[in-house]
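The complex appears here without one of its protein chains, the remainder shown in place.
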Amino acid sequence: MSGLQLDSNGRLRHLITLEGLDRKHIEALLDRATELRDAFADSGGGPQLLSGRTIINLFFEASTRTRTSFELAARRLGATVLNFEISSSSTNKGETLEDTLSTLEAMQADAFVVRHRENGTPARLARHSRRAVILNAGDGNNAHPTQGLLDALTIRDRHADFSRLKVTLCGDIRHSRVARSDLHVLTALGAGEIRLSGPAALMPASDEFPNCHIVENFDDAVAGSDVVIMLRLQRERMAEALVNDEADYFRRYGLTTERLRRAAADALVMHPGPMNRGIEIAADVADGPQSVILDQVSNGIPVRMAAMASLLEA
Amino acid sequence: MSGLQLDSNGRLRHLITLEGLDRKHIEALLDRATELRDAFADSGGGPQLLSGRTIINLFFEASTRTRTSFELAARRLGATVLNFEISSSSTNKGETLEDTLSTLEAMQADAFVVRHRENGTPARLARHSRRAVILNAGDGNNAHPTQGLLDALTIRDRHADFSRLKVTLCGDIRHSRVARSDLHVLTALGAGEIRLSGPAALMPASDEFPNCHIVENFDDAVAGSDVVIMLRLQRERMAEALVNDEADYFRRYGLTTERLRRAAADALVMHPGPMNRGIEIAADVADGPQSVILDQVSNGIPVRMAAMASLLEA
Partner (left out) sequence: MSGLQLDSNGRLRHLITLEGLDRKHIEALLDRATELRDAFADSGGGPQLLSGRTIINLFFEASTRTRTSFELAARRLGATVLNFEISSSSTNKGETLEDTLSTLEAMQADAFVVRHRENGTPARLARHSRRAVILNAGDGNNAHPTQGLLDALTIRDRHADFSRLKVTLCGDIRHSRVARSDLHVLTALGAGEIRLSGPAALMPASDEFPNCHIVENFDDAVAGSDVVIMLRLQRERMAEALVNDEADYFRRYGLTTERLRRAAADALVMHPGPMNRGIEIAADVADGPQSVILDQVSNGIPVRMAAMASLLEA
């Protein structure tokens, strides 16, 4: 994968996954995001780094927050942004995805932000692209690299040294691209300890993340954690997880004020959204003083600005 | 409601309803709209008052004209505009409307233009908003304040003194947010006489607008009117209104050239659109010399520019 993402000079050419991406690239992206965030806060506008550039959102799955975040990021850099959703696309007419990409690239599109339910679609498009860069906005359960980066930035804003951190992820790790990208970035940044909690059927294969500890009992997992990342429960996963109902899930894996007391006193509460209040997280925890959930959202913009600016300048 | 719309200095902070909004605020908005309209006519472009600002259209009901009018207004002020429709929104995924708002607000959205079928949604979002301003683009049968303002501006362009005017509204007043906002603005500006006409079942409760006269016979209502505002008949209301069919409605309440002769010689014909030609209005009246229906549409842009500029500067 690094062969696909990096050019022959080792510079980032596409952003497909954080898996295998080295710490230097990740820190450069986070540093750039911090700079762009400061610049926006100062001036109320972004630097017009991508003026005259065309960025196309190619979303084969609906998304509110991710598409909007990419669109605002691109516009705040001065780019022209177009949104495509599959329903109005020629792929309905039997055209291959590769031909759709080539067609849009022939219109001088400079970058594609791709979300697709199948693992590997962004990589496949990156291999086909002639000139345009590809940013993965989520593929199947494989990767969601900008989410991983924005989560890392949100943690780094409060804890510079990841090696001292105990981080717990709770929920459906197995089917979650967010979890995978979080785990890749936490590993790259040297997180001290990573714990995974949730129903056994929703845990990753035992060899996928050998550096993580699976702690099925969530109370035990939370204990002493510096960061607790809650994942959204897809309702269709409940049967597979041997969960009776939402109340049962909440009782076993919901993050409540009471459970949060087991964590470090200043532990951060995170969630990629959209949240199911009362299922994986109690409303008062979501809105409480330790929650950085809206900071995650805010950080999504400068992280995506940084990714687009870096790729399009490279 | 004024407590919600006005800040502690009595300045307009959100635009939720015209009910209870005082004449000073309304006239300031109309004056501002007139200035912006003149500036656009002179220069072909709007002043970039909202450059760097982000405005989100949050439409839970489809709309051509209102969404477009708000979008063009915002763009002509230099704002970045994003459009959301419910079908592609996270509210489909069980997220609360409040969480959707907070999420978008965390992306530095400055204003939300909200249309929703339920009364009170814009007010509910205004109460939840931390920093962003809310503009109501129509909620249930409650309010459509920018429509009321653009109708007032269209009348004021021809009649400076509302106290001398007899205004007739005809149609489904009971279920119409347009009618409510028109009645609120006409009352605030001191209209001389307001008559309501239409099937009895579609008239408002007798105590809702005590200053209006219900005149069931439309011929009598039109007689001597200076302004005749026709409302769109929703086909699904016909049974409730004891109307046999469209022809029956047109015979009793359709505005024809013949009926219009009973009004003042220069009476204005208005309709918020979209029109049902041949049901509530005859085609030749809609297109005739007394029709200011397209002026209403044109005035929608500067009125919305004025509202957005005023709220975002406040």
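Residue numbering begins at 1 within each chain, and the chains themselves are lettered A and B in the order written.
Note that contacts are C-beta pairs under 8 Å (C-beta built on N, C-alpha and C of every residue); 3 or more make two chains touch, one makes a residue touch a chain.
Small disclaimer: the values here were computed from a predicted structure and weren't measured.
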item: Touching residue (missing chain; options B:4, B:49, B:214 or B:297); value: B:297
item: Per the touch definition above, residue among B:10, B:192, B:274 or B:288 touching the missing chain; value: B:274
item: Listed residues A:103, A:163, A:217 or A:257, member touching the removed chain; value: A:103
item: Of A:38, A:95 or A:161, the residue in touch with the unshown chain; value: A:95
item: Touch residues of chain A, complete complex, unshown partner; value: 51-52, 54, 80, 82, 84, 87-90, 92-96, 99-100, 102-104, 106-108
item: Where the missing chain touches chain B, by residue; value: 40, 43-45, 62-65, 68-69, 71-72, 75-76, 85, 235, 273-277, 294-295, 297-298, 300-301
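Rule of thumb we're sticking to: only the chains that are shown with their structure count from here on.
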item: Computed distance of Cα centres, chain B from chain A, in Å; value: 41
